[in-house]
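One protein chain omitted, others in place.
Letters are used for the chains, namely A and B, taken in the order the chains are written, and counting of residues starts over at 1 for each.
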Amino acid sequence: MSKPKIAVYKLASCSGCQLQLVNLEPELLDLVGEVEIAYFPMASRKTVPGPYDICFIEGSITREEEVEVVKKAREDCRVLVAMGACGTAGGPQGLKNWARVEDFKERVYQRPDWIRTGEKSLSPGEKVKIDLYLPGCPVSRDQLKEVIVAALLGRKPYLGDWPVCVQCKMNNNVCLLVASKTPCLGPVTRTGCGALCPTWGRGCYGCFGPCEDANVASMGRILRDLGLSPEEIVRRFRHVTSGAEAFREGAKLYEGQQD
Amino acid sequence: MSRHAANPLKPEPAVIKAIRQETYDTTTYTMGFREGERANRFSFEPGQFNMLTLWGIGEAAISLSSLPGGNGTFDHTVRSVGDVTNALRRLKVGDTVWARGPYGTPWPLKEARGRDLLIIAGGIGLAPLRGVIQAVTSRRSDFGKAELLYGARTPADLLYTTEFDDWRRGGLSLTLTVDAVPEGARWEHNVGVVTTVMDRATVRPGGGVVMVCGPEIMMKFVVKELLARGFRPGEIFVSLERRMECGVRVCGRCQFDGRFVCRDGPVLPYSDIKGRVGTML
Partner (left out) sequence: MDGLGERATALERRVMPEEGLDQLVRALARRGPVYGPVRQDGATVYGEVEGAQDLDLRCTPFTYSPKALLHRPRQVLFRAERAEGFVPREPEEDGRMSIIGVRPCDMSAIAALDQVFSQEYPDPYYQRRRQNALLAAVNCVEMAEHCFCTSMGTGPGLAAGFDLLLTRLEHGWLVEAGTEEGCAVLKEVESRTATDRDLQEKEELIRKAAAGAKKQLQTEGLPGLMRDRFEDPVWKERREECLGCANCTSVCPTCFCYDAYDVVNVKGDKVERTRCWTGCPVVDFARVHGGNFRSDRGERFKQFAYHKLCYWKDQFDRLGCVGCGRCMTWCPAKIDIAETAQSFRRGGEAR
């Protein structure tokens, strides 16, 4: 039996999620024994034509031609996994969906005239059917591995879409939100990161996107009580997963409000 | 606290001895434990369940769908809807499954002895009742009337169709119904949900025991109809299905109203559920 083929596509992104695949060392060699890395321009010049069994797509669509890449990926792949904050909820470049792209170009680049980008940042899921969303900025290596292993075993991956808080307590972390009044999106953010930021004393900034049934209204009130201005709350909900429905809703509650 | 040598969460190897495809998505596996006393004799009662493990895939609660076989075998009829049940489909005769059990409460076969028996099943809900039917048809004179009302989505979803004639010969009266008949399919029985054939049952309140198993929403309507016909809550038995991680009243997942489906159920008299919360019934 031939080995399952894996492909990795890239759209507008920082490549940090792809890098996590390379970072799977020390199990990378084992992985190569189980699957064929058929298309992964970042890691290998070798390109094996499709169809592919598992395809990871990193990044968001910011230009028209990227829609074609996404459609091609969908056609070529049996299981299409959108990864990262960009692939699942717009990524940092999704911020332009709530602003004028020209303003960003002016402020970020020395030569804005060299930049060719569309008005919006769309997740691949807005154009084609995605079989699995693997969030995170970047995605977690363990979860990435679990997705591949689960696909090889023919089962659903065990990812856990409960709030970061569950993981945080398992780590015996002191709750930052309660004990040190540090703004933290843990209660409304999906776990997968191993509660990385809170474990190091930083409030969760929501990079895995909202957990199921996230209560953004209550979260917003809590952040407000901690002294955050409406504008700061909007910024927190938008951050790198501004396209996620629950966070969009959270931002909307405070958008345009005066302090 | 007592020191317990045995680990209740530890499964034991069981070998698949036969596989029978029931429908496009449902399969019956006949298994037997590979080692120890239970290899030749595994006792359980219809209505109980095992926890089945496929290493790397996970563990799932699956009802036993037969009487204990003479040589220690037991059946599981499985619909492929989850990880474990899907992975089971890829196994062949001779492969190993890991199992622990039996757990839970059985159907009240002893109470039904000498009395009428009405079985109402929907879809895969017939699986945990198959052992009851085997018991009744093999010891027919122990029971009064024996009637089965069985409903499925389409004719292609009916389980155990090859056993129906044996069951009839064994003295079970069968009434079949399907929700819908796809174009071109042959069907000479009733069309409609299972409650539409309830008037065909001749078992009357006070005379016997009713056993109901199927999707919870179906059981809800069946129970409602039974109560309307005068059956008492204590005469109606249902089997609940919940998520379970342990099967031994610890993990908390199957809890409803302070009860645990894995231990206080899955088979419960409706009188124990009535007025309680956490079920649709």
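Convention: a residue touches a chain if its C-beta (ideal position, glycine included) is under 8 Å from a C-beta of that chain, and two chains touch if they have at least 3 such contacts.
Remember, it's a predicted structure, so these values are computed and weren't measured experimentally.
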- line: Contacting the left-out chain: of A:G59, A:P163, A:G192 or A:G209, that is A:P163
Message: So one chain is hidden, and I want to know which residue out of B:G56, B:P182, B:G206 or B:G234 touches that hidden chain in the complete assembly.
response: B:G56
- prompt: For subunit A, which residues lie in contact with the unshown chain of the complex?
  reply: 27, 30-31, 33-34, 145, 148-149, 152-153, 158, 160-163, 165-166, 169-180, 186-188, 201, 211-215, 217-219, 221-222
- request: Can you list, in ascending order, the subunit B residues touching the missing chain?
  value: 1-4, 7-11, 13, 53, 55-59, 81-82, 96, 98, 215, 241-243, 245-246, 248-253, 255-259, 263, 277-279
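Simple rule for what comes next: only the chains that are shown with their structure count from here on.
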Message: With touch defined as at the start, can you tell me which subunit A residues reach subunit B in the complex?
response: 153-156
Contacting residues of subunit B [partner subunit A, same complex]: 56-58, 83, 86-87, 90
